[in-house]
Structures are given as C-alpha cells and as structure tokens.
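Sending over a structure as structure tokens; questions will come in a sec.
With one protein chain held back, the other chains of the complex are shown just where they sit.
Read from first to last, the chains carry the letters A and B; within each, the first residue is number 1.
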Amino acid sequence: MSLLGILGWSDIIFVKAWQNPSISEAIAAGAGGAAVLGALGAAVLVTWLGAWRTLWTGWLTSLDHKKIGIMYIVLALVMIARALIEAVLMRVQQAAAVGDPGFLSADHYNQLFTTHGTIMIFFMAMPFLTGVINYVMPLQIGSRDMSFPMMNAVSLWLTVGGAILMMASLIFGSFSTGGWSAYPPYTGASFSPGVGVDYWIWAVTLASVGSTLTGINIAVTIYKRRAPGMTLFHMPLFCWTALAVSILMIFAMSPLTVATAMLALDRYAEFKFFTNGDGGNMMIYANLFWLFGHPEVYILILPAFGVYSEVFTTFSGKTLYGYRSLVLATMCIAVLSFTVWLHHFFTMGQSAEINAAFGIATMLIGIPTGVKVYDWLLTMVRGRIVASTALIFSSVFLVTFVVGGVTGIILANPDVDYQVHNSLFLVAHFHNMLIPGLLFGMIAAVQVWFPKAFGFRLDERWGRISALLWTAGFYLAFMPLYAMGLGGAMRRMRSWADPDWWPWLLAAEIGAFLLLGGLATLLMQFWVSVRNRRALAVPGGDPWDGRTLEWGTSSPPPEYNFAVVPQVDSRDAFTAVKAAGRAYSAPETYEDIEMPKATMVPLAIGLLAAACGFGLTWHIWWLALLAFIGIWGAVILRSFQRETSRVIPAAEVARQHEAWLEMVRGLPQTPRRAGLTPANSGRAEQGEPA
Amino acid sequence: MTASAHTRADERAHIGLTQREGEGPDPDEAAPIIFGFWVFLMADLVLFAVLFSVYAAMVNGGQGTAPGPADLFDLKIPFVETLILLASSLACGKASLALKWRHDRGRLLAWMGLTFLLGAGFLVLELRDFIQLATEKNAPPQASGWLSSYWLLLGTHGLHVAAGMIWLAVIAAQVVLWGLVHEVKLRIMRFALFWHMLDIVWIAIITVVYLFGVQS
C-alpha cells in the first residue's frame, strides 16, 4: 500500500490523455487544465489586486450572513459555468452522433450527465438558493444575523469542500457514471470498481450535511429573531418560503445521508445492502433516495416562488394579492412533498393501488401550485408595472412554468408514466420546472438585491439581452425533447440510430448554445455594471421603492444590518414607514451592538472535510483519518474559546447611521417610472400608498 | 444583543432550558440555542427512523442464507444493556438537578462521571456482543443484507453514545476549568436532551430488533 493509496501517475488526467490520445481524452484534459488555470488565474488576480488580506479578513473568515450569502452565490455561479458547458458538450455530441458514435467516449459521456446533474442540483441550485436566503431573510425579518453565525459558515465551507471534490475529479481519476441518483447495484463495487462513485458519495455527503445545518439555522432564525412586532403573518412571503425550505432541509436530508452512507459501506466494507445476492435489495436505495429527492425539488423551487412574490409586488407597486392563500399553499406544498416520492419509480414493480395512491397525492400538489400562479397574476393586474429585468424573468417564469406543471400532472398518472419513464419527456419536464422555477428566480433575485448588496444597480440592457437568450434558449433546447420523448427517445443516451431525430437534436443543440449565451451575457452584465457603477449608483438604498425592511437600511448594509432594530406593525413594513413619513428619521437612542468575531475555524473544517473525502476516495487512509480528527479537534478547540464576539460602541453606530441619514436626506426623490434610468438615486418618491 | 427582547415568555421557555428565575444565561440568548438543539435532535431522529425502515425491509427478505434473528439473539445482554442505559439516564437527570439546584461542582461532576461510566459500560457490553457476532456466530455485517442493516442500526446508536461520552468529557473539563459559567450550563442542558433522546432510540431498538426478533 503506497503513501498515496491507489492514486497513481496515470490517474492524472493529463498523463492519461498523453498515454492514450483521443478527442474524448483531449477534452477531458482540457477541462482539467481549465480547472487548474481557473484556480491559478483567481490567485493571480487576487495578488494583482493586492486583495489577499481583504479576502481573508473580510470574506473567508467572516461570519456575516451577508458575506456568507454572497460567497454561496459566487460558488453557484462558478459551478453553473462548468455544468452548463458540460450540458452544451452533451448536446453537441448528441447532434453529431446520429448513426455515428460521435466524438465522446461512452464513459466520458456518462460522466458528463452525472457531473452535470450532480453539480446543478447540489453545487449550483442549493448554494444559490441558500445564498439568497442567507442574504435576504435576516434583513427582511429585521435581524442582525442568523441565529448561529458560526454554524452558518461551517455549512458554507462544507459545501465548498464538496465542490472542491467535484473539481478535483476533473484532474485526478474520473467521476461516477451512475447518474445524479447513483442507483446501485450499478454503483456498487462490482460494477463500478473505480473511484468515481466514491467522489460522488463524499461530495454529496458534504453538501447534504451542510444543507441540514443550514436548515436548522434558517428555521431557528425565523422562529427566534424576528424584529419586535413582526409576527409570522407580517413576514414577507419570501421568508415563509425560507421557512418551508428549512423544514424540508431538516427532515429530508437524513434519508440521503443514510443512503450515501449505506452505499459507502457496500463499497468500502462489502456490506450487502444493495448487492444482487445475499439479501441485498437495491429498491431500498431507490426508496431512500427519493424520500429525499422529492422534497428536494421543493427545496429547489420554493425560494424562487418567494422571490417571484417579492418581484411581482415590488415591480407592480402593489401589495401581494392573496398573501394568506400563498402562505397556506406554501406550507401545504411543504407537507405534501413528503407524500409523493414514489412517483419517481412508478415502474419498479409495486402494486397498482400503491401507484394510484401516490399518483393522486402527486396531482394534489398541483392545486396549491395553481393557486400561486393566480395570486401572482392578480398581483400584477392594475399594478404600476416597471418592466425591470427581474420582472421579465419572472413573467417568463409564469408562462413557462405552467407548461412544465401541466407535463408534471401528465407524468403523475402512472399509466402515462409507464410510457415515458426515463425518456427525454421526463428530462424536458424537469428542466422545464427547474430552469424557470429555480434558475430564473435566482437570477431575478440577483437583479433585485444586487443594488442592496453593492450600492449600484445592474445594467438593464444586458439584463434584457440575457433574459431573451435564456428564454429563447430554454424553449429551443427543451421543447424538442418533449417530442422526442413521446417518440420513444430515452435519457442518458450517447448516440442515436434514427436520422429522423436529427432536426430535433440540432434545435436542442442551438438552444443549448443560446443558454450558454444567456450565462455569458449575465456575466457581461456584471462586468458592465461594475464599470458603470457611478451612473448606476443608488446610494439611498431603496432603488425599487421596496416594501420590506431591507430597503430601509443603507446599501451595502452595515455589518449589523440595522442601527436600531425596527419596530414592525404590519406587512410591507417599509412601505408603511414611508407612507407615514417616518422614513430616514433618526432614532432617539443607540445601543452597543454585539457581533460575532471572524474566525478561520469554519474554513478549516471545510477544507479538512474535502481532504477527508479525497483521502477516502483514493484510499489514502492516513489523510482521511488525520483530516477527520482535525475536523473534530477544531470543533472541540473552538468550544474552549470564550471571547467569540466583539462590541461595536453605540457612539460608533450613531456616527455611521447619522452620516448615512444625512446623505439620504440630501438625495432627490426618484419617481417610479424613472426606476430604470440613471436618475434613480435610491431614494424613492413618497407618493400616496397604493 | 438586544435582538429579541420582544419575545413573549412562552417563546422563551424551552424544554431542557432548566434554570431558576433570575439565574443562568439570559433566556433570550439561551432559547434559540436550546430550540436549535431540539431541531437538530429531530433531524437525528429522522435519521434513525430511516434506519429502522431499512431494518424492517431487511428482516422481511434480506436474510439470505446467513443466520437470522432467531438464531442469533439472546435477550440477556440486551436486557442488561437496557438497565445500564436507564441508570445512565437517571444519573444524567440527577446531574441536571444538581446543575439547577445546587451550584456545587463536586456533586455535578460526580453525577456526570457516573453517567459517563454507565455509558462506557454499555459500550463495553455492546462491543463484546459485536465481536462475538462477527467471530463465533459467523454473523459479520457482510454476511447478509439483514445483518448489514442490524450492524448499521446498532452501530449508529453506539457511535452516538460514544460521541456523547466524548462530549461529556469535554464539558466536564470545562466545568473544572471555568466553573458553572453560562456556556457550560447550556452545554450540559443540551447534553441531557441528547442523552435522553438516545434512550428513546434504544427502546425502539429493543422493541423492533430484539423483542420482535426472538418472537417472530
């Protein structure tokens, strides 16, 4: 047994490509090279900017929920770039491989859909929504932080640790070929002997542990840290969706953790959970995976629902239509989502009455979801619409999501599902839900809250171009798959024999490129906005005539969010303050504020966890053991540290706050219709309340 | 932190937050910590529940050709284990009372020590049982799906007990080092919840694994 376990020279992707050159290997080596260069490039950039110290003290060791939220979103953007490029690669291969093997090896293709799916779910969608909740929710409930700032950072860095494992698999060895759901027995030791499945196991485990902790944090924060007077029914809808998501995270991650642990025991210690003989039963895995998997899709979608609710109200200048029905629908969805998991395996052999029960439960979820769509529509009716990029994304969502919902109801019928299970119809369906129902929501969130986080708006022109590309790309890339799926095309296929499908595949390929363009123009939008930040500046902090508490504080908000914790008496708390003419008035007294000190412990835990996962993957036992001991050692040592917070004196708070108030009072008031122009000062006109 | 001075008394009261009026950590700061721990315990409970459903599925068809529950289980050891855990729970409850009513470290440490020792006793018995299963009885976890699930369920519980003991030792060190300061008090309160919760899992194990096992 060598010091590096089973890791050898020829496992390094560049060596492998050198030893048996092919286009497929060259692409893999290119991806590995891109990962290395990306990391190096980032390091060079930070050095060039002289920003290591800021990065370390202001970000990597920070426990500020806003910084943590932003870092989650940065992670999501990095990972979406990779996963989207992989998607394009798959599409190019498929379009090139009609009656032809194409240019990717079967193994490589299988890795692509596995990493694409795994990354999109665990390292793009989850970090994105967790980041947005982290940033927005405490501000909206008028809190200074999450309940457990240190645990918050631990969650972030565990997720990053998992992402590091995903990236490492580009360079050392290869990834699983078992799909994002990793069904055994195929992923067991006898059919997948390499390290790929182990990478998947440890990456997903780190992410899921991080999500469980995040769920606890969000729930407790919402229960315990609302501003005085903010009852649950005064909370913005986004906070309700955050609460629902936290409940799902708390209860639904455990089955996944158990499933991955069992798979690991099968692989490492020859347990017999999912083997073909000796009493193993892979159906237990399928059952556990979807016990997690279905609540998971609502974890993905609910925060976006919350964002849309905020967008439709803010950019219609109206209060939310049917607030209570939306709350009720959200909570119903949260509970119902624990009753439908079997629809992911209708075809696996259980009795018809079981299929029927779960099919009906699935259709029931359509009801609360339908309620929401009407509520959003009615919110816009007779509103004073401002057609911002966020609203454009949200409107595209409304229309597109209904199509996806309808195909979902179709799939909920077990008889239909028998026909299209595991076909491209399904792939079209879930992308139809996830791209408008998750990604567009997160992009809209970035458009809305970016000015809060950085003090300037995002460029509207590039935003619109991006929205156009995302929309066109989506329809072009995924509508053909419905047709192909109905025609019998299965998912996860590297090549096709039937030439009739080529036009569909070509359309899907073009669509995928448009989607890539959507991402590129989104990044372009960031770049252009940073360059034009003077013209886009909204120093007042309230560029959209916002309705909720976060718009009443500075942009970016101070570390402690609110100089004085606001008193709330109604929904749309900031609108009420503005209507009463009390906005930007100075408080009578200030108090000392206690905030957590920065610490490197969470970062260390995340990196050690990645090292532990890497060691386990490559059977480098000493590394895994040391890292494991290191993690718990860090936790225990930290518990011996008693000075974990520092105090910001009242005088300092007063100084900062008074200066800001002074500045805002000097700003011109921006009428609603000028919201998207350089005239927007970030101080909204205080007309009569709508 | 001034944050939630608004919270009503009933929002501050949490089970396991045991302290007298006017003593101990500020309830506004303590309540989220205890409540958060309850939430964590519930997530942990779901984990065990899932393990139980795996176990149930494996009893019913996962036994292969390996020995089954009726061949392997002898109720004497589990019975003794149960008594030990019960005693440990009782000691832990006594520790909680000592924490709340007497600020006398010696007594508290004594009860914590007893809790620890009983936990250790349980683990020794369980380990002996495991070794016997794996060697004499030819029933290692690799022998069948059912045995895999048995080892996983029992092992997870055992690991929780072991982790609890390490935690208890750390807290004891902090009691000695700092006395009964607020952080330490809150940790003892959370430990007590954890320890009692593990008992509940154990009762379920006794019922579902051992008693059902010899009966059917």
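Here is the rule we go by: contacts are C-beta pairs under 8 Å (C-beta built on N, C-alpha and C of every residue); 3 or more make two chains touch, one makes a residue touch a chain.
Assume contacts and distances are computed from a predicted model.
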{"item": "Chain not displayed: protein name in its UniProt record (\"RNA polymerase sigma factor\", \"Ribose transport system permease protein\", \"ABC transporter ATP-binding protein\" or \"Cytochrome bo(3) ubiquinol oxidase subunit 4\")", "value": "\"Cytochrome bo(3) ubiquinol oxidase subunit 4\""}
{"item": "Partners of the unshown chain among those that are drawn", "value": "A, B"}
{"item": "Contact residue for the chain not shown (choose from B:86, B:123 or B:169)", "value": "B:86"}
{"item": "Among A:92, A:171, A:283 or A:634, the residue in touch with the chain that has been omitted", "value": "A:283"}
{"item": "Chain A residues touching the omitted chain (full complex)", "value": "223, 247, 251, 255, 281, 283-284, 287-288, 291, 335, 338-339, 341-342, 348-351, 354"}
{"item": "Residues from chain B at the interface with the omitted partner, ascending", "value": "9-11, 13-16, 20, 35, 38-39, 42, 45-46, 49-50, 52-53, 56-57, 60-61, 75, 79, 82-83, 86, 89-90, 93-94, 97, 100-104, 193, 196-197, 199-200, 203-204, 206-208, 211-212, 214-216"}
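We take it that only the chains that are shown with their structure count from here on.
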{"item": "Approximate Å spacing (C-alpha centroids) for the pair chain A, chain B", "value": "34"}
{"item": "Chain B contact footprint on chain A (complex, rising order)", "value": "143-144, 147-148, 212, 215-217, 219-220, 223-229, 250-251, 253-255, 257-258, 261-262, 265-266, 269-273, 275, 277-281, 284, 288, 291, 565, 591, 593-594, 636, 639-640, 642"}
{"item": "Complex contact set, residues of chain B against chain A", "value": "1-7, 11, 31-32, 35-36, 39-40, 42-44, 46-47, 50-51, 54, 57-58, 61-66, 141-149, 151-152, 170, 174, 177-178, 181, 183, 187"}
